[in-house]
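The complex appears here without one of its protein chains, the remainder shown in place.
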Amino acid sequence: KAGLATGGALAAGGAAAQEPDPLITEVQHWAQGFGEGVDATPYGLPIDYESDVVRRNVEWLTADVISSINFTPIHALDGTITPQGCAFERHHSGAIDLPKEDYRLMINGLVDTPLVFTYWDLERFPRENHVYFCECAANTGMEWAGAQLNGAQFTHGMIHNMEYTGVPLRTLLNEAGIRTEGKWIFVEGADASSNGRSIPLDKALDDCLVAFKANGEALRKEHGYPVRLVVPGWEGNLWVKWLRRIEVTDGPVESREETSKYTDTLANGISRKWTWVMDAKSVVTSPSPQSPITHGPGPLVITGLAWSGRGAIQRVDVSIDGGKTWQVARLAQPGQPMALTRFYLDIEWDGSEMLLQSRAMDSSGYVQPTKNELRDVRGLNSIYHNNGIQTWWVKANGEAENVEVS
Amino acid sequence: KAGLATGGALAAGGAAAQEPDPLITEVQHWAQGFGEGVDATPYGLPIDYESDVVRRNVEWLTADVISSINFTPIHALDGTITPQGCAFERHHSGAIDLPKEDYRLMINGLVDTPLVFTYWDLERFPRENHVYFCECAANTGMEWAGAQLNGAQFTHGMIHNMEYTGVPLRTLLNEAGIRTEGKWIFVEGADASSNGRSIPLDKALDDCLVAFKANGEALRKEHGYPVRLVVPGWEGNLWVKWLRRIEVTDGPVESREETSKYTDTLANGISRKWTWVMDAKSVVTSPSPQSPITHGPGPLVITGLAWSGRGAIQRVDVSIDGGKTWQVARLAQPGQPMALTRFYLDIEWDGSEMLLQSRAMDSSGYVQPTKNELRDVRGLNSIYHNNGIQTWWVKANGEAENVEVS
Amino acid sequence: TLGAGPALAERLGLGRPALPEEIAAWDVKVMPDGRGLPVGSGTVADGEDLFSFHCAVCHGEFAEGVDNWPQLAGGEGTLDDADPVKTVGSYWPYLSTVWDYVNRSMPFGGAQVLEPDEVYAIVAYILYSNFLVDDDFELSNENFIEVQMPNVDGFIPDDRDEVELPLFVREPCMTDCKEGVEITMRATVLNVTPDM
Partner (left out) sequence: TLGAGPALAERLGLGRPALPEEIAAWDVKVMPDGRGLPVGSGTVADGEDLFSFHCAVCHGEFAEGVDNWPQLAGGEGTLDDADPVKTVGSYWPYLSTVWDYVNRSMPFGGAQVLEPDEVYAIVAYILYSNFLVDDDFELSNENFIEVQMPNVDGFIPDDRDEVELPLFVREPCMTDCKEGVEITMRATVLNVTPDM
């Protein structure tokens, strides 16, 4: 591989090069011969050099990799759309292989006519398109007790953000006809866990989608091919994959996933249930432990993501001194309801260490709290819904570490 | 593979099933055993069943596959975002493999200080995020003489739509300092074609981006990794990939790509040059020749894409009778400037044949013309900028054909 | 022409009526009040054998859990402790959840192999391993809802709107928000991040 310089090694800040760069003065092979033709990759993958931008799992988190989770490499991404290929996965019985031909969706329970749909039936209903984030309620859960995992991918990577195409759940429920006793729905997947969850009818009739495309193409196998439920702003566990059955019920089923799991035990031993909404949250994705500063003092782009299950992000503040003072960050685009928002703060870094934080505010007026403020309310033993402010300790050499501060 | 029914074979429209579907009454293997674990695909691909949703090229179009083009499978996509993996490619010397370490960007010409940037220098400038379509000026070019290729992928698939992250070109030009004699820029790539194009300074200072991410991740090799130019609303040939050099000039270079190619010869032999803007255009993506109706009469979703280089799509009309009468389609989301817009028309199909058309209107008031209206102005020998209304002849059996109508 | 979604029309007549056998096959959920339970029964003794055969490799002979696999028994009175142990006995509010989950999702890797009587027996054994029933207990659809789950009153509906919004809907501090800042915890000290 040719090259005088590797990352950041070339003098910046207007310093002159000592001698001409052979990467410029010598004709490189890619400027002379052929690259790959248009028949080389009918469906492409990232270039080899980006092989570190992948989903990763944490072995000790779960007993095995089948009922487990992996993490989106948010430290290496920008913008807001998450490519499907590296969007985090959570399965309870593995990612199943379910052909469209073999797909059936049943709606039953307190309905006028219980119905069975094929995949192709679903494609005949009027569709909608929406960009939504999907965050696992356990995202940042390992950090309840304190700073544990060293990287935004691991602390905040149980999230992705895609443009979904699907049929409003209300359309399908309307097709079966909801009886007046119906107050909840229970949704299940076709995998062996079946992962049932109860959802109040209000939400079901509001903005849920029965989705079959994400970012334009068919859902990926690991995201529920051919059909998943989209429950905007609510915890990812409700976004049932390989959606098989929707039952209209008069009450919650109180399934394992809404009792044993996805409930939040407070300091007094009493647990909150039905904590569906994802609170407003943000994180600086770069610089961060996996994305250190390699270029030394001078212009530095601080960037990150913010989101809220209660609506649109309206503002994000960034602190470089651990929360003593804050600056209003620049939003790349106005926040959209229940979708990721990208923020930037462009600074002139003086090369001294920083305690980097970000703080999201949403359209409901909610301001992302500190981790300790959450602990004051909820105690120390929570798992889910950790939306506390994250701190990265960026050292003078540009490396960053996950820390907590007073 | 289990399954009573294949696509659309199950009776719809409330007709009762004769006997219970074994896909429901028998426990399927995916509902019993394990699917794939979270370590199976660090970077995933579409499920095998979608192996037909890929880029395709047309062999006889070009002398070889190196300077050639392939087509986005728009007939099989929905929403607006194009996944990188199946987004069309156009190269003039093949898709080159250029590591970030070896990347250099030069800005020279009529500037105060000619500069050289490394890849990592670019990441230090303030960034923006925007979703833009990129359409090859030759998209639909094969249809100038008449209906030729049977499929939306081939007639309209030289387009994609991504969320870009990059540095405004104006920021980089400002860094070098534009001298007052500077009126144009000339942009080149690092590949062997180098594919130089001239762009007026106004556009360069307006909304062009020097982009390094698309849909959140690093640009794919075939889309210009590590850096490409984004020229919103203007023909794709200007979106130079593997961007190597930007020169500020006092006039256009009149390179091969802006004289021999990408000029438009009128009936009288005189040719238009500098036809950069992509006119408002739309196409029904389904039903279409590659996406026939398989379900018989009854509810039918007609969908397609609309876009304009002059601004945002404001309305799309659909005709099912070859343009005698039109209905206003539903836009999935309000049109955004220089980005794809998805439209839907939900109809009750009576099973008789249709001549399907769509007609885009943009924020400038421009209404997409018929192909014959374009021919009346431009003659029969144009190649580029064919934004005429497309007609699909949908037959009673649901199959569709590319036709032209009186 | 612009708008979030299609108008909610009358029914389109798509899909087909589900047959009773189909609903029976897929609608296996059990509600807290016992609705959905099939007729059947099983004893602790039978449950012990079945659990040993189907479940113990992961959950332990006494439902105490093996390695990282879930523990299903124990943990009484720990919910307000530093490290609560959440099991069927200590945490689960409804017995229906146990029946439903074992029936639909376990054993892990071979779901939906158990017959109703077997599920009754296994659930009886899990109750026994949690000291909630005697060793001669037989669980059936008839006595099902008589079983008292210790933590049945341990749950409240989400009260973040009442408890947290008043705290966190506020004007954010911009300057002089605190006196000093000290690092109180460091991930690299704990050093549990996986290698990349």
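Chains here go by letter, A, B and C, matching the order in which they are written, and residues are numbered from 1 within each.
Operating definition for what follows: contacts are C-beta pairs under 8 Å (C-beta built on N, C-alpha and C of every residue); 3 or more make two chains touch, one makes a residue touch a chain.
Here the structure is a predicted model, which is why all the values come from computation and not from measurement.
Although it is not drawn, the missing chain touches A, B when the whole complex is taken into account.
Residue-wise, the contact with the chain that is not shown comes from B:Leu149, picked out of B:Ile24, B:Val131, B:Leu149 or B:Ala339. Contacts to the hidden chain, counted on subunit A, fall at residues 10-17, 19-21, 24-27, 31-34, 298-299, 315-316, 328-331, 334, 344, 346. On the side of subunit B, touch with the chain left out of the figure occurs at residues 52, 56-60, 62-63, 66-67, 92-93, 106-109, 113-118, 121, 124-128, 146-151, 154, 168, 170-171, 174-177, 186, 188, 192-194, 196, 244-245, 247, 249, 251, 253-256, 259-260, 263, 265, 267-277, 279, 289-290, 317, 321-326, 355, 359, 361, 364-369, 373, 377, 380-381, 393, 401-406.
Simple rule for what comes next: only the chains that are shown with their structure count from here on.
Following the contact convention of this document, B is the list of chains adjacent to both subunit A and subunit C. Between subunit A and subunit C the centroid-to-centroid distance comes to 24 Å (mean Cα coordinates, whole Å). The geometric centre of subunit B is 47 Å away from that of subunit C, both derived from CA atoms.
Residue positions of subunit B touching 2 or more other chains, listed in rising order: 10, 12, 14, 17, 21, 24, 31-34, 298-299, 330, 344, 346.
Touching of two or more other chains is recorded for residues 6, 9, 12, 14-17, 22, 26, 109, 111-112 of subunit C.
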